[in-house]
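Shown here is a partial selection of chains from the complex, left in place.
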């Protein structure tokens, strides 16, 4: 059974990482999962938030946002509404937690890396694209920090890599990396975040329609883990290229 | 291996449902998971939000909040800060989704049930206690709606029951229903929401420390599903009692 865009159920959309897309940021990437496009900027600052001062430990945090016309119909700006919506908060927290899973705060020292993930165009899977891209921007930011002597010699703040992908059940079939039109049809929607060595950082599954049984749950987790492994490879390839 | 409160790893804390704790609400319950105490009020109103009018379908929604001194040290009120925090938003959304998984909107008709879950005392597992208690309050609110002729004859808005529990890995051992002191020590933290017939509504697992592998993930899911099954039984018993 093939999908609207011709993919098999276990196939990713075309993935692209445009590293160094910004001139000022210490790390940046424009990541594409099909037509989903997220601009990630990693900002390195010396020092940490007040509650962490003097601990010798660094900090990594993330903020997610969507441009008003990233979507098919325009949404109001959260800045204009004067409050961050629940979905935005939830995704920002997820991205931060996911990246922190591969950070060695001690090796980072008292430096902060802020990851800004702005969705320029949304076509499903924006949070998983953001996490996958954020790892690439974070890696470049760490390189920058090392080159600029913010890290101690031989310190390696990254203990591994992290990637994320969505999976869902459509007409009873588990499918990988759902675009918007599949996402709205999915009976169950799951986001899987894995480290590069295949372990799990986050597993979030939600029955949108019927509750799902243990067998489907297993198949979704397997599919997501395989997708993350593939993304890990693509991240490595991207990071091996000489940055523009 | 036993736990600080003497439980085995697969044992729930003492669970209590005080139905009809409020005089005005159409359904209400003070639910206790050990020292965690959540007051759930279910408010039934005729009519639905504007975007749903004329559809013939009902609506169920939830709000979660914590009293400032529910916790060991006092937290500032969100009303005073003028904004709802990300965690509050996230949990409110989770509770609403979980309950909606067992609601037949058509059978509910154009009525709205609002579930207010206020944590009077927090000792870990407040969101799972809230979901588990909210089902009881919802069931009572549906009974009220039936008795007050808001529903059509023979309409049954509830397609099943829903319960939730937390599980976590402590010192490598999966444990059920974590109190606060275990929660802060857990390497991985997972919330499982199941229907009464044993299917999954939500599976949310987060590695707080080390990423977890597939085997541990399976064991956590099994433990959580078993805990939900036990809570389902306790909900049934509570609902069979004559309301005060």
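Per-chain residue numbering starts at 1, and chain names A and B are given in the order in which the chains are listed.
One rule holds for everything that comes next: contacts are C-beta pairs under 8 Å (C-beta built on N, C-alpha and C of every residue); 3 or more make two chains touch, one makes a residue touch a chain.
Since we're looking at a predicted model, the values are computed, not measured.
All protein chains share one sequence; of the complete assembly in this entry, 2 are displayed, while the total copy number is 6.
Just so it is clear, only the chains that are shown with their structure count from here on.
With angles rounded to a multiple of 5, the C-alpha fit of chain A against chain B returns 180 degrees of rotation. For the pair chain A and chain B, the distance between mean C-alpha positions equals 29 Å. Contact residues of chain B toward chain A in the complex are 83-87, 89-90, 92-93, 97, 101, 190, 194-195, 197-207, 210-214, 217, 221, 225.
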